[in-house]
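Here the complex is missing a single protein chain, while all its other protein chains stay put.
Note that the chains take the letters A and B in the order they are written out, and that residue 1 is the start of every chain.
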Amino acid sequence: MAVRGRHLALWGLFMAGGLLLPLLVDTGIIGRGTLRTIIMANFLAIFAMSWDVLSGRTGYISFGHPFLIGIGAYTTAILTRRFDVAVEYSIPIAVLVTMIGGAVLFIPALRIRGSYFALVTLAFMELVYQLVQVIRPDLTGGTRGMSGIVTLTKGAVQGYYLSFTLMALLGFFLWLLMKTRLGTALSAIGMNEDSVAGSGLNTTRLKLVAFMLGAFAAGLGGAFYVHYLGSIAPRALFDINFVFTIIVAALIGGAATITGPIFGAFFLTFLLEYLRPVLPGAERYLIYGGIALLVYMYQPGGLHKILEVGLERLRKRANP
Amino acid sequence: MPDIKGGYNMNITRAFLSAAVAVALGSGAHAEVKVGFIGSLSSDTGLSTLRGAEMAIEELNAAGGVLGGQKITLVTADTGEDVTEGIKAYEYLAETEEVDFVISGSIDDVSLGWLPRMQEYRIPTLDTWTSYIGIIDMVVEDPEGMAPYFMNIASDEALATLYINFGADVLKAKMGFESVVILAEDTAFGGAITGLVTDALAPVAGIAVNDIITYDINTVDFAPIFAKAKASGADFIYLVSSVNSQVVSSQYVKLQVPMVMTGINVAALGIEYWEDTGGAGGGISTLSPVPSVGFPLDPVSADFVERYQGKYSTRPKVPHFNGFNAYHGLKQAMAAAEEAGGFDDASAWSRAMLGQDMILEKDGKLWLRYGFWQHGEVEPVTGRTYPQNARFDLEPPFDTAQPSMVVIQWQEDGSVGVVYPPEYANMEFTVPSWVR
Partner (left out) sequence: MLQILIQGLLLSGLYALIAVGFTMIFSIGRVLNLSYGSSLMVGGYTYFYFSQTLGIPKLAGLAVAAVAGCLMGLLVFRLIVKTLEGSHVAIEISTLILAVVVQAAIVLLFGDSSKILLPIIPGVVWVSGAAVTYNILAAMLAGWAVLAGLHFYVRATHTGRAMSAVSMDLKGAAISGIEPDRINMITWGLSGALGAVAGVFFASYTQLSPSMWVAPLIISVAVVIVGGIGSIVGTLIVAHIIGFMEVIVTAWIAPELRGVFTMLLIICVLILRPQGLFGRAEL
């Protein structure tokens, strides 16, 4: 698929709209609370895109994505909190360390795929979860995690600009990249790895690129996320529910599309927030999970696909 | 106090109704004071605080409201005992609901998660369950930034200190125990308490620590661990457990471990403990912040419990200590706002809150006191300050405030009572029937 002017125009519109949105807060059309919700959606979108690059195309499903996010988040948190390293250095270092983590995750991908690979990533996540609590709790904060981590922004509007810019730029960059032959090759790996290898392409190198890109995005997202939250706790991070949220966001939106995970992240975050006033307790997760399951079962291609099919129908109706 | 998995049977209709009421109230009159509750809506812990606050608000509204006749409304934000959800919940209260005051029934980790938000928004906030001493240290270091924060449960250090005295007075002097094996969960809480206890047990209580066993909180099978504890040759087990405490205590009973086990067992703090363990929880004793289950109540608090039971039919049948803290604490927060002219100036409110002091008497004796330690005021036993923390007393005869904790014990017939300190005790410390 070639990059079309229409697509670029849409991206431009999306970014401009996103950057103008906070102006509406002053007019009272949307509240600050809505901005906070969007910030969370932005971060979820970054994580879901990261998952999409690594898993969505190649079919190497990661059930342990918080493994990567956690490396990024913990690295910068420890550097800034315990060693007083400036954020300008700690975040790039965190991204680099996460990419090393991505390389570690890549080792099993050389030998196994499918369900086995998914499980080994889950095991990686569990292992890090256990280790963070046992090894050097003076650095990691152990089970309780760390609090009082330096935050980069004050208030909803600043946090919004930072997270939105980060998300939109990362999204655009990944989207462009996936429009190149690299994206096509990665998709081909997902369909039939052996035939890609047979056609003379170096699948190992291609997969490594996907893992590095995914780790890059996860590390970046994780580092900024922890500097947004100001605290980190292993129980909330290396959690199967967090895995669930990331994967579901990517899949509900539409895997292997980059834009899909952004949709998915916004859809899920808003669904959960809008249920809050009506169902404050545990019912919220029941409805939320139920909707996720139904959408996914109805169309594993996600909202992206549903939208595409819907538009196709409309077009057919318009010009029979 | 740390994580406790308490709960109740949520009824959908009830939830819808309360949500509808909240919405209806939220869109009502303009002159209102808005209180936000943050905590878990499906745990005993969270519900204790929520209901304590609800009852205080009802009373204040019935008496004509606060701050010149304004009605108080309450909105809730569920944390699900998850740190990230807790941060979102605090943001929701601050920015979408724009509350004036936050009452928290959050567990320690969750409070630590939203604290940076509290410092950012400067909304007066009262924590009723979290007891992490690190937060009080933050108040000491940054009094201005932490001005809006109050904690009206005695902090960990105060809890552990008094518990050592139990070791000296009862375990050593009365039971004749000479040595202990510490069985601590592998959490920050477990580590901190273990440190405090290990440092103090030998010099203060004269009890030797034979061994320290740290266990993984997801342990399925405690048989090897108890075998190890027994092999240490110690006279008793000191347990430090805040997460999944029911597992270790019920296996202790099921395995009939032939040693006394006491310590901190967060699951045993609620009246539903007996029902939740199906009766397999006898002989367990634990440190418990006051007012605790099995703790005789002063008339004011007893009246609160009676009306509580008339109003709520689901668990917790008796509010945990944080329910009392929320009930009295919310009233004090409103009184402080009256003095400070509202909640908007957090520093002024903070000064007024520091001056709040309420003494509840039983039989002409000071029984419970809701007051706060001032900045720079040194507590004599531990030799440190506890600014904005609940006032407590670590020395008999406990005439300046209540003790930071009592020791309660569940008997094998399902009754529960206070065994220490003697001034508040209504039961003897006993050894489980299978221990000889």
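In this section, a contact is a pair of C-beta atoms (placed from the backbone, for glycine too) under 8 Å apart; a residue touches a chain by one contact, two chains touch by 3 or more.
Here the structure is a predicted model, which means the values were calculated and not measured.
Screening A:Arg6, A:Arg111 or A:Lys154 for touch with the missing chain picks out A:Arg111.
Within the whole complex, the absent chain has one touching residue among B:Met175, B:Ala280 or B:Ala335, and that is B:Ala280. Only one of B:Asp108, B:Asp127 or B:Glu272 touches the absent chain when the whole complex is considered: B:Glu272.
Residue B:Ser250 is the one among B:Gln119, B:Ser250 or B:Asn265 that touches the chain not shown.
Along chain A, the points of touch with the absent chain fall at residues 59, 61, 63, 107-108, 111-112, 114-116, 118-120, 122-124, 126-127, 130-131, 134, 240-241, 243-244, 247-248, 251, 281-283, 285-286, 289-290, 292-293, 296-297, 300.
Residues of chain B that touch the chain left out of view are 5-10, 12, 40, 42-44, 81, 186, 213-216, 218-221, 223-228, 230-231, 244, 246-247, 250-251, 254-258, 267, 272, 276-281, 315.
Rule of thumb we're sticking to: only the chains that are shown with their structure count from here on.
Rounded to whole angstrom, the centroid-to-centroid distance between chain A and chain B, based on C-alpha atoms, equals 37 Å.
Of all residues in chain B, those touching chain A in their complex are 10, 12, 15-16, 18-19, 22-23, 41-42, 76-78, 80, 82-85, 87-88, 91-92, 95-97, 108-109, 112-113, 115-117, 120, 132, 134, 138, 186-189, 191, 216.
Taken in their complex, chain A has these residues touching chain B: 31-36, 40, 130, 133-134, 137, 141-145, 147-149, 151, 154-156, 229-231, 233, 235-236, 239, 241, 273, 276-285.
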